[in-house]
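Let me give you the structure first, and then I'll get to my questions.
Every protein chain but one is kept in place in this view of the complex.
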Amino acid sequence: MSDETQHRRDLERRVSVLLADHPPGSTDRLDFLRAQFDAGLAWVHFPQGLGGLGLAREHQAYVDALLQAAGAPDNDPWRIGIGLGMAAPTILAFGTEEQHQRFLRPLWTGEEVWCQLFSEPGAGSDLAALATRAFPDGDEWVVTGQKVWTSSAHLARFAILVARTDPTVPKHAGLTYFVCDMSDPGVEVRPLRQITGEAEFNEVFLSDVRIPDSYRIGAVGQGWKVANATLNNERVAIGGGAPREGGMIGVVADAWRNHPERRTPELHARLMSLWVEAEVARMTGQRLRQKLAVGAPGPEGAAMKVTFARIAQELSGLELELLGEDGLRFQDWTMTRPERVQFTGRDAGYRYLRAKGNSIEGGTSEILRNIVAERVLGLPAEARTDKDVPWKDLER
Amino acid sequence: MSDETQHRRDLERRVSVLLADHPPGSTDRLDFLRAQFDAGLAWVHFPQGLGGLGLAREHQAYVDALLQAAGAPDNDPWRIGIGLGMAAPTILAFGTEEQHQRFLRPLWTGEEVWCQLFSEPGAGSDLAALATRAFPDGDEWVVTGQKVWTSSAHLARFAILVARTDPTVPKHAGLTYFVCDMSDPGVEVRPLRQITGEAEFNEVFLSDVRIPDSYRIGAVGQGWKVANATLNNERVAIGGGAPREGGMIGVVADAWRNHPERRTPELHARLMSLWVEAEVARMTGQRLRQKLAVGAPGPEGAAMKVTFARIAQELSGLELELLGEDGLRFQDWTMTRPERVQFTGRDAGYRYLRAKGNSIEGGTSEILRNIVAERVLGLPAEARTDKDVPWKDLER
Amino acid sequence: MTAVPNVADNVTTGLAPASDLVLLSTEDEQALRDSVRALLASRCTPDRVMAIFDGDDSLRQPLWTALAVDLGLAGLLVPEEAGGAGGSARDAAVVLTELGRVVAPVPFLSHSVVAATALLPSGDRELVAELASGAVTVALLTPLTASAGSFSAAVVGEDIGISGRVPVVAGALEAQLLLVPVRVADGVELHAVEADALGVTVAPVVSLDMTRQVADVALTGVASRVVVGADAGDSAVRRALLVGAALLASEQVGVAERCLEDTVAYLKQRRQFGRVLAGYQALKHRLADLYIEVESARAAAQYAAAAAATDDPDLPVAVEVAQAYCSAVAVHAAEECVQLHGGLGMTWEHPAHLYLKRAKADQLAFGSSGEHLARLAELVGLPPA
Partner (left out) sequence: MTAVPNVADNVTTGLAPASDLVLLSTEDEQALRDSVRALLASRCTPDRVMAIFDGDDSLRQPLWTALAVDLGLAGLLVPEEAGGAGGSARDAAVVLTELGRVVAPVPFLSHSVVAATALLPSGDRELVAELASGAVTVALLTPLTASAGSFSAAVVGEDIGISGRVPVVAGALEAQLLLVPVRVADGVELHAVEADALGVTVAPVVSLDMTRQVADVALTGVASRVVVGADAGDSAVRRALLVGAALLASEQVGVAERCLEDTVAYLKQRRQFGRVLAGYQALKHRLADLYIEVESARAAAQYAAAAAATDDPDLPVAVEVAQAYCSAVAVHAAEECVQLHGGLGMTWEHPAHLYLKRAKADQLAFGSSGEHLARLAELVGLPPA
């Protein structure tokens, strides 16, 4: 019997036991999720005792399929994406045993929502220039500063946070990584309205927020290294397996099919070109996932993200042209705070505007092109004058 | 009577006199051209006595029209374009009275063809890095080095030449500008074959070529300034007034009209897009010329050249796709040395290959974008480490 | 290397030639630009414009009065003898560029350009004078997306009055008087209808571009009077839409040039990694390319305006070229403006989105790029496959 078959048999057995002990139809959702975690079936590539079984990552899809078929609840991964995609792998890699025990289970079950406090108004692409300060005070740190682009901040119990603990050393060296309790009275969350009219993100103002040293992730001054691990996870998360005509291309192709009266040869030429590009991007993502399954993630994820952003933007722009009269209409400009993002949801105008963010959020396309050029093609890095200067002496 | 009308009356009178004294039907071509020069009707914006009348440049078109209508010969401007467009204005601006008298008349009549010895294998965009050396020797200079991309070198009597007279100062400061007699025994011209198969340009090898100091244009060490004046003239020369569907777009539009059987909607969409771009470029050139007529040439010419190159390349690429089967054929790969360039001449394959040079010759599109960014938009110049270092100490 | 592309190295074709038009501003045009720009700088600030998206349009009426009445732009295209300023399409282009530069929420295009052009053949001198003075704001009842080539009248005359529905009309919300193309047996008549007359519904549309908010208009048995007869109505409307499209290009140039300027200014001060962003060559080259596009769009828009001003035979080609080109440039400039402002460009507080929304809505106005290219193909003899 192959390893593959043996793993599957073993997982089937474990799922059966879980389902037998906690019949989805009659078990409380949270109880089920906790049991799933404790059975190591939450994320099988995590270690035993932390929701996993130490298996390869791709086995999880099989477990999920079995559970879904049995009508089991899921942990609403889109609601807790930051916890799952960014906080959890970082805590696992850099956290202490105590931190693993405290944070991972309620993170995975969704009992505790997480957000990310990295970006600042003055530190976007140049994240390491961030100015939020953390001063030591006994067994605690006292944190003051301003963060932006924080999704779920108003729903979150915890945040992963990078702050400056030493301004006298060069900027990358003076950072430390923390878990921040969002219920601290020094945390103020304000909605940050976007060009779509809604506030999907927040600004977070930190005023003398107190963080116990036991909530520090990694060593003092190692914050840049830890943060980079988080961000790499972010980029890898992009471009998950989608079917043909998944995403924006499906929406626009359907608009084409549904509006024969608005077709022009010029739009058809552009649509077909973009259909090809979207399909090739899908294949490229598929190939990248096959590569990841047998090796470590490389900077190729950056390339995928550039492509997806461009295609989504061109498609959503084309959709408005296709709609003509109706392209001039917009659903609603009222300020709202959505719980999750729907890139292809709402109306065409919303899609067009929201897609503009795709090439900015999670690394601008410009930065990602630098990454591809430097890390994949080995071209020289941009000239830097800020690497060896103490942060406090940098021009701003 | 307006100034404009007065100028026209005066020019009509002068043309009448020239034609009466030298009836085109019975006058030797060269005699006529010399007489035209001496009448100040060669380039009316040049000073009196040097082929002009000190008028504004745009009056020449009126003179040329009158002469053409009367069946007068022309000086075959495409054959002697480098003399007319580059050498002449530079000699006029920086040359001595003696040099004006010696060079300008036979240059304009075409009796003496000129070429340009600027670029070197190691100094393309970075022209100021050139390595050809000129050593003083009494009243003469002795020049040794290698030049490339010299059109008409095998036909030329004279060349404008930039050489390094002082390697111990920074690269821009050590250059001097000369007139080089191409009949010097130290000049060797070898055809430089291009990707089209033909050798439109040459490599020129200079071995102890002797140049009298009286052939120096501008002061010793001022070669960079003089050369820049030449190059600015080169860029201004681009994009002269063309009718609608002039140039490459006309060729491709006719191919479309003549090959109904090869039309596809996709090609039509691309053709129409390029038709619009070509027409807008034509209008932009027209607007730029109106601007030049009332003021000095600015760096906007650089922008035009980028556009023309791109459009020519896209159009010639599209033409091959339109031709299908016939796009696979090429007229002739035999090495030849054409006397003049026909960008839209020969067959479609030739046009496609030759157009690739449009974004390289006379300033690459990359350098021209730098010029637009820095001189028009005022963006910071590229970091330079080579400006203050003696040329001899530069890394190569 | 010294040889250069020779655009004169051309072939001859049977194509209708381009016209030799002046593409630079005259001194009068520059003076007009300066006065409009000065007024807009003090009155039409980004925060006031932005407030319109949240329902506060207190900017709109006073700004329009200042432009239409105080500066006399309501009747810019109306001859002096008919009570107007006797300006040309070139002047209107100058105004539109300035309005585009600040995304001004005023019905200049719908009233002073489109409605005025449509009404000019009318014998109703009183109405023309009211339009010209700015006393009455007028809108031609056509969808903003309609073009001279695609227009067909949706309203018909019945015994009880005129009836029909016209979607996404620009300027209808601001208008006191609607100019309605009515389909009759022997052509199209233009009827005048009070905007608050019985049977008229002007339903505001939540618009992608709230600074040019459109409305769906329905007429049900509305009493009206004919102001342009059936012999001239159709051509009056088409002419108005053609001139509208010609001059929209200048608004698009205004949007584009302002986006470029703001982006350049921002990148010159924003630092990342110890350097101002404007010094990064990849951004420099993109801005250079954008500059080239904007200057090209400027030439195309000026050619179209000049052709409209002299009723040049090349106007139809000029309009399709200008619209096919300038629409895309304005969108591109606004998109680059958002992108190169980074996160800031995605925020509601920064005005970049105002330009993006105007540019994208303008792209849909007076016909799609496919329509423009298709008509151009016909005009220049390049038939489709």
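All chains are identified by letter, namely A, B and C, in their written order; residue positions are counted from 1 within each chain.
The rule we apply is simple: a residue touches a chain if its C-beta (ideal position, glycine included) is under 8 Å from a C-beta of that chain, and two chains touch if they have at least 3 such contacts.
The shown structure was predicted, so the numbers you read here are calculated from the model rather than taken from an experiment.
J.: For the chain left off this view, which of B:P23, B:G54, B:G324 or B:P338 is in contact with it?
T.: Residue touching the chain left out of view: B:G324.
J.: Looking beyond the chains shown, say which of A:L155, A:V220, A:M335 or A:A373 touches the absent one.
T.: A:A373
J.: Of the residues listed, B:Q194, B:Q290 or B:T336, which one is in contact with the missing chain?
T.: B:Q194
J.: Counting contacts across the full complex, list the positions on chain C that touch the omitted chain.
T.: These residues touch the chain not displayed: 1, 280-285, 343, 346, 370, 385.
J.: Need a quick check: the contact residues on chain B for the chain that isn't drawn.
T.: 119, 121, 124-126, 129, 148-149, 192-195, 197, 264-267, 313, 317, 320-321, 324-325, 327-333, 335, 349, 352-353, 356-357, 359-361, 364-366, 369, 382-387, 389, 394-396
J.: Which parts of chain A are in contact with the chain that was left out?
T.: Here the touching residues of chain A are 78, 81-82, 86, 116, 119, 149-151, 200-201, 234, 237-247, 250-251, 253-254, 256-257, 260, 263-265, 267-269, 271-273, 275-277, 279-287, 290-291, 294, 300, 303, 305-309, 312, 341-345, 355, 357-358, 360-362, 366, 368-370, 372-374, 376-380, 382-383.
As a convention for this text, only the chains that are shown with their structure count from here on.
J.: More contacting C-beta pairs: A-C or B-C?
T.: Taking the two pairs in turn, the one with more contacts turns out to be B-C.
J.: Could you please state the distance in Å, as a whole number, between where the Cα atoms of chain A are centred and where those of chain B are centred?
T.: Each chain's C-alpha centroid was found; their separation is 55 Å.
J.: Which chain A residues sit where two or more other chains touch them?
T.: As it turns out, chain A has residues touching two or more other chains at 265-266, 383.
J.: Which chain C residues touch at least two other chains?
T.: Residues 373, 384.
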